[in-house]
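Only one protein chain is missing; all other protein chains are in place.
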Amino acid sequence: MSLTAEKIETKAALSTEEMVLNMGPQHPSTHGVLRLELLLEGEIIKKVTPHIGYLHRCFEKHAEVMSYPQVIPYTDRMDYLASMGNEFGYAIAVEKLLDLKIPERVEYIRVIMAELQRIASHLVALGTYGADLGAFTPFLFCFRDREKILSLFEMTCGARLLYNYIWVGGVSHDLHPDFIRLAKEFVHYFKPKVVELNDLLTNNQIFIERTANVGILPVDVAINYGITGPMLRGSGMKWDLRRNDPYSIYDKFDFDIPVGEGLVGTVGDSWDRYYVRILEMGESLKIIEQALEQIPEGDISSAIPKRVKPPVGEVYARVENPRGELGYYIISDGSVNPFRVKVRGPSFVNLGVMDELCRGLMVADVIAILGSIDIVLGEVDR
Amino acid sequence: MIYDYLFNLIGSEFLAGLICSFLPLFLFILPFALFAVWWERKISAHMQDRLGPMRTGWHGWLQTIADILKLLQKEDIIASDADKPLFNLAPVLVFTGSYAVFAAIPFSGAFIGANIDLGLFFIIAVSGLVVAGILMAGWSSNNKYSLLGAMRSAAQIISYEIPTMIVVVTIVMITGTLNLNTLTEMQTGYFWNWMIFGGPGFSAEKFLFIPFMVIGFVILYLSTLAEVNRTPFDIPEAESELVGGYHTEYSGMKFAMFFLSEYANMFAVSAIVAAVFFGGYQSPFGYLGNTLGVEGLIPFEQFFWFTAKGLFFIFVQMWLRWTLPRLRVDQLMALCWKYLIPISIVNLLIVGLITVL
Partner (left out) sequence: MQYFRNIFSSLSTVFIGMKVTFKHLFEPAVTIQYPDVRLTLPERERNRLYVNMDDCIGCDQCARACPVNCITIETVKSLPEEDLGKTSNGKKKVLWVTEFDIDFAKCCYCQLCVFPCPTECIYMTDVFEFSEFNRKDLNYSFITLKPEEVAQKKENFAKMEAEKTAKKLEAAKLAAEKKASEQQQTPKEN
C-alpha cells in the first residue's frame, strides 16, 4: 500500500511536465533576498511569480516618528547602492514644503555627488550582471573603479556607502580642499576604463548571444507598467527626469540622454538596457566635468534651518535615481515629525514586469533579465 | 624504458605493469592537481588585479593542501532520500575516468604507462566513464537542480566527443597510427616537424596541410574544453545558475574527488592536444643532452618539455575561463552541432583529398 503511494509521489515530484522551481531567497544571482517561483515546462518558463518582503524594514512607519532631519539616515538605507539619490529626493521634497532657497554652491555639490553616485551604482549593476552570466573578471574591474568613487565620498563625509550627507537645506560638510583635484583625476582615470569594459564584456560575442533578443520590452508595455529609468530608455523612449522635469540645476548642464537603439538585436532587449547604462556613465562624467569647472564659492550652511517644521501641506518630489524615478510623497501636519512619507521605489515598480518579460524563455534567461532590470531589494521592500 | 627496467628488477610482468601504470598517478598527477588549483587561483587573481592566496606558505602555495585537509574533516552528508550505492559510486567513476587516460599518454621517451596501440581510441572511450559518473551523481542526489545539471552535462560531453573523434580521424589519415607514442616519435626533430605545421618531412603536402591542421587544432581544443566543463562551457557547474549543478549535494572528500578530477582532466586534455599537434615531449630546439653528450639527460628534458606544453595549454584554458561569460545550453549545443561538426567534417574531407592526391 505505502509502496504505491510513495511511487506516485516520487513520480509527481520528478515528472518534467510542469515543474515548480523555486529560486529561493538565498541565491547567488537574485541580487538580494528575492524569491522567484518559476513554473517550468521542461526548460521553458510559463509563469514567474516574484515573492518579496524579505527585507521589509518599515521605513515609512519609522519616518512618522522621527523628526525631518532624522529621517535622512533611514532614506539612505532604502537603496543602499545609490544613497545620494535617495537623500537628494527627500531633501528636495522637504525643501519644497518649506519653500527654501538653496545656495548655489550647495546645488553644485549635490549634483556632483549624485552623478558620482550614479556611476558607482551603474558599476555595481554592470559588474554583477557580468558575474551572473559567468564573466567574473569585469565584476572585479568595476569594483576596483568604484573604490575610487567611494574613497572620494569617504573624504567628503566620512562614510563609504550610507552617507547622511545631503541635509534639508544644504549638505553636512563642505567639500574637502583636495576634492576637486581628486575628482578631476578620477574623471581622467575612468574614461579608458569604460573602453576596457566595452572590450571585455559589451562587445563580446558570447555576452551578446546571452543578452540580445532576450527579455524584449516594447515601449507601450513599459509605459503601461510604469517603468522608468534605464529600462524605459532601453526600450527606446527618451524620458529622463533631469531633462523632462528638471530639478536642482540640471538645466545648466549639457548632456545627452542615451536611448536603446537595438544595435545588436531588437530595441528593448537586455543588451540595450545594459548599453544604456554604459552610455549613461559617460554622460555622468560629462556632467561632473562641467560642474567641477563651474562650481562657485559660498557658504554651505546658510540655508540649513535650526528646526525643520514645515507648514501643513503635502508635496510630491521626484528625482532620477540610477534605477528609475524615485518619488517622495510627504504629508506634513505642521509638527516636527512628518505625518506620512510614502516612497515610490523604482525597483519595486520595475520588478512588476518580470512575468511579462520571461514568458517562453529558458531558465538561464531569467537571470539575464533580472540582472538587466537591476533591482535592489532594499528599495523593493523598503 | 621504465617498464623494462621494472620488469628486470621485479621479474613479474603483471607487477611491473601495475607499478608502471600507477606511477604517473601518484608521483605526478595528484601533486599536479594540487598545484593546478593553486595556480588557477593565482592566475585568476592577477588577471583581476588582486593577489590571491598569500598567507599559507610563500604566496599561498600550501593553500590547496589546507583546503584538502579541511575537506577531509568535513562531515559526509548523504540526503536520506538519495540512492546510496549510486551516490557513493559516482565520484569514484568520475575520478577513475579522468585518471585512467594517463596510462596511454607518453610522458617522455622513457616512460609511457601502457603502450597501447589504440591509444587515442582508448582515451576517448575511457572518458565516457566520466559521463556515466556524472549522470549517476545527478540522479542519485534526488534533487531537481542536480538532475537538470547532470542531464545538461551528459548532453554536452556526448555531443562534444563527436568533433574530437572527427579531428582524431583526420590525424589518423595523415599519420596512419592511433598510438600516441608512435605519433610523438614521428614528430622528432625541430618544431617544424610538429603536426600543426603539417607533420614530419618536407613536401608540398606538408604546407598544404597547415591551415587545416590549425583549424583542426582549434576544434580539438574547443571540444576538449567542453568535455572538461570549463567556461565558457561550464553550465553543469554554474554556481550562479543552478547552485552547483550535479555536485550540489556532495560534501567532504567526495566533493574533493570531483574537484581534483576536473583538474586532472584538464591536464589530460592539454596533454593530448600537445601530443597530437605540438609534438608531445619533443623539444622544439633539439636536446641539451645531445649537445652536451650526456645521453641520460634526454628523458628528463623530454619530461620537462611535456610538462611545459601541458602547463601552457592549461594556462590558456584558465585564461579563457576568466575572460568569457557562459554560453547557454542551447547555444552550446548549437555551437557543437551547427559549427564544430560541419567544419570538422569538411576539414576531414579536404585533408583526405590531399592525402590521396
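Which chain is which? They are A and B, in the order written, and residues in each are numbered from 1.
The definition used in the following text is that contacts are C-beta pairs under 8 Å (C-beta built on N, C-alpha and C of every residue); 3 or more make two chains touch, one makes a residue touch a chain.
Treat the numbers as computed from the prediction; the structure is a model and nothing was measured.
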item	value
Touch criterion as defined above, residue of A:47, A:96 or A:173 at the omitted chain	A:173
Option from A:104, A:154, A:289 or A:356 whose C-beta touches the chain left out	A:154
Missing-chain contacts mapped onto chain A	66, 69-74, 137, 144, 147, 151, 154-159, 162, 164, 172-173, 176, 196, 199-201, 203-206
Interface with the undisplayed chain - residues on chain B	43, 45-51, 54, 319-320, 322-324, 339
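Note that only the chains that are shown with their structure count from here on.
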item	value
Cα-centroid distance, chain A relative to chain B, in whole angstrom	44
Chain A contact footprint on chain B (complex, rising order)	44, 47-50, 144, 147, 231-232, 234-235, 238-243, 322-331
Residues of chain A defined as touching chain B within the complex	14, 19, 21, 27-29, 43, 130-137, 140-141, 144, 200-201, 204, 206-207, 209-210, 362-365, 367
